[in-house]
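For this depiction, one protein chain was excluded, whereas all remaining protein chains were kept in their positions.
Labels A and B are assigned to the chains in the order they are written; within every chain, residues are numbered from 1.
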Amino acid sequence: MSASSVPSAAASVPRAPLPPTVPVPAAPASPAEEGSSLWRDAWRRLKKNRAAVVSGFILIALVLACILQPELSHWRYDQAELQVGATPPSADHWMGTDYFGRDLMARTFFGGRISFAVGIIATFVSFVIGVSWGGIAGYAGGRLDALMMRFVDVLFTFPFLIFVILLMVFFANDQTFLYRAYTSVLSVFVAHPKDPRYFPVFQIIVVFAALGSISWLTMARIVRGQVIALRSQPFVEAARSIGVGPAGLVFRHIVPNALGPIIVYTTLTVPSVMLTEAFLSFLGLGTQEPLSSWGLLAASGAESMDLYPWTLVFPAVFLALTLFCFNFLGDGLRDALDPKARKD
Amino acid sequence: MPLFTVESLATHFFTEEGVVRAVDGVSYVVDRGEVLGIVGESGSGKSVSSLSAMRLIPDPPGRIVGGSILLEGADGKVENLVTASERRMQQIRGDRVAMIFQDPMTSLNPYLKVSEQLCEVLELHRKMSRRQARDRAISMLTDVGIPDPSRRFDDYPHQLSGGMRQRVMIAMALLCDPELLFADEPTTALDVTIQAQILELLAERRDAGNLGIVLITHDLGVVARLADRVAVMYAGRIVEMATAVALFADPRHPYTIGLRRSLPDVGSEDEDEDAPRARLRPIRGMPPSLAKVPAGCAFAPRCPSAIDVCHVEAPPLRVVKGARLVVLAGDEDRSAHVVRCWVDDAAAVREQRAPGHAPAEGAS
Partner (left out) sequence: MFAFLLKRLLAIIPTLLVVATLVFVLVRVVPGGPFDSERAVPAEVVAQLNAKYDLDAPVHRQYFRWLGELVTTGDLGPTFKYPNRTVNEIIAVSLPVSMQLGVLATILAVLIGVPLGVIGAVKQNTWADTLAMATAMLGVSVPRFVLAPIFVLIFSLNLYWLPVARWDSWRHMVLPVLCSALPMAAYIARLARGGMLEVIRSDFVRMARAKGLSERRVIIKHALKGGMLPVVSYLGPGFSSTLVGSIVIEKYFNIPGMGRYFVEAALNRDYNLVMGVTLVYGFVLMFFNAIVDVAYSLLDPRVELR
């Protein structure tokens, strides 16, 4: 209250000492103020999205099944019983057997491990590359940014899958330098790294890298857009003023705040990577026998579909179900994290 | 019969967090050739009340749950817009009742030319040919003060400046010669100098065309310039209504007074260079969430003059009679000064202190 020279109207009346300030009843804390950070809001919204929640649970169940079932079942995924051949579902083999008499259920769940691993690891690879690329380009700005994004633009217009096919054909064989590198690393762990048993794993690793190298482009674009939007925010200035270097600014301050769209895109990348792996397996370029993945199983099932439909149906259903759930989850995340979502 | 009468309008939004009573019993009247200003903070329900009048409230989650909105036609026939069919509303919108919005950049379709957006109103409501519509639209653009209108006509909105876009919106609203215009924050997104021009334009229109205008804003300065009468809204209700002159000369509701005082005093001509600048005096606290309006007077938690009954029972509208507030007789003129408050002690309210207490040190 400013000092005023106006004499108070009640100057002639002896006054009790005034309280220091005019008491004003405290405004009740409005409900909107209780713990409404972006993440908590988003989590609440996500929980309300039934499709997303159910999808999440299904995915967790699937992952657990793929981890546990091959351990618990007494059939191994590569245990062939040629005289049995392909049989439809029965008490012994709940999902039937394939052409080589292998238990389809074991192969399906084991294949699930590979499919999930491929999806998650390849997505992780693209996440790392994309975030770094986009983060650096967005933060640096100017020439470097223009150059880096030109590179992305050029790659974007080119059918990258062509490259991947070529990569798989040329690198995933035992003559290349990559294979030699792999065996040298492997020799630390096992006695005979060149044993053909270990080759499929090498293949898979190349698949991871190849698939990861496709989806980082869009990730880089998204990250760059976010970084550009955030880098002129006051909190970045504040961090810079206390001496945080560029790397720290980008990776410890900006990126965590940009995580919304990044998370959404990452969740939606996993199914697309899994689909691409299936595509490659169909062409014979992805997962190799005797390993299995849902893509490989579906592909070989497709070939003998008229005779042994169950060999296609089970893996295809699992693959489709997983993709379904990831897509619903990704959509749910996008809706939950959308800052423009209004509670009209 | 006045042109436009809103009676006990209530619009509620049914959301997951509960029922939001955006408009909770609002009544006002607007006649031809007059400007009614509706003032309030965001969340007071001022925009919702006019969107309700045009039946533009998205349903779900919103719905008009009570009241009537009466529009009088040239032939004297009165229709209730709350019960009118959607078809009928489409005939009325843009033709007899028009609306302009706050941000001309987002309210004009960026993908269509200005000509397209202007002519469609004429082609729809007046059945004009493209040729005729074009001529009329261009002359309207001239009327609203757009230079070189025939060139601007074929532009896209993003090619125009902010002020010009707002003029285009006004032109668009006036093309069919409406009887009532809702102007929702028409100047908020504009520079101060442009603001003045736009308000000038609206004033001209009011004088020239016998147009009734409902001017919605949070800016008292805008209201002072243009409005004939003013209604102050808080938490979905009208808390004070009077002619502009009366409102500024003798505000009676603690909220209105708080609003006035929170205006920065930029200084008058005889400003004393040495006088200490007055502090900004905001109103303490925050408006209540419209989903959980407290019992009693909605402003009571923040009101320096609140008495016990204020926290318990919501006050009715009462009419100003000298220094006191008396119960409505029911036959008041629409320019009567009404206030929704229990506190009869005008001096206490003015001094922003509790009635019965001596004025605090430094009260102006």
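Just so it is clear, contacts are C-beta pairs under 8 Å (C-beta built on N, C-alpha and C of every residue); 3 or more make two chains touch, one makes a residue touch a chain.
In this text the structure is predicted, and so the values were computed from the model without any measurement.
Novice: One chain isn't shown here. Among A:165, A:186 or A:259, which residue touches it?
Specialist: A:165
Novice: Just name the one of B:27, B:68, B:90 or B:132 that touches the chain not displayed here.
Specialist: B:90
Novice: Check each of A:120, A:291, A:312 or A:337 against the chain that is not shown and name the one that touches it.
Specialist: Per the contact definition at the top, the residue touching the missing chain is A:312.
Novice: Kindly note down the residues of chain A that lie in touch with the hidden chain.
Specialist: Counting over the whole complex, chain A touches the hidden chain at residues 154, 156-159, 161-162, 165-166, 169-171, 173, 175-176, 271, 275, 278-279, 282-284, 295, 298-299, 302, 305-306, 312, 316, 319-321, 323-324, 327-328.
Novice: Just the residue numbers, please: which parts of chain B touch the chain that's not shown?
Specialist: 54, 56, 89-95, 98-99, 101, 103, 106-112, 120-121, 124-125, 156, 158, 169, 172
Keep in mind that, in the parts below, only the chains that are shown with their structure count from here on.
Novice: Just how far, in Å, is the C-alpha centre of chain B from the one of chain A?
Specialist: 49
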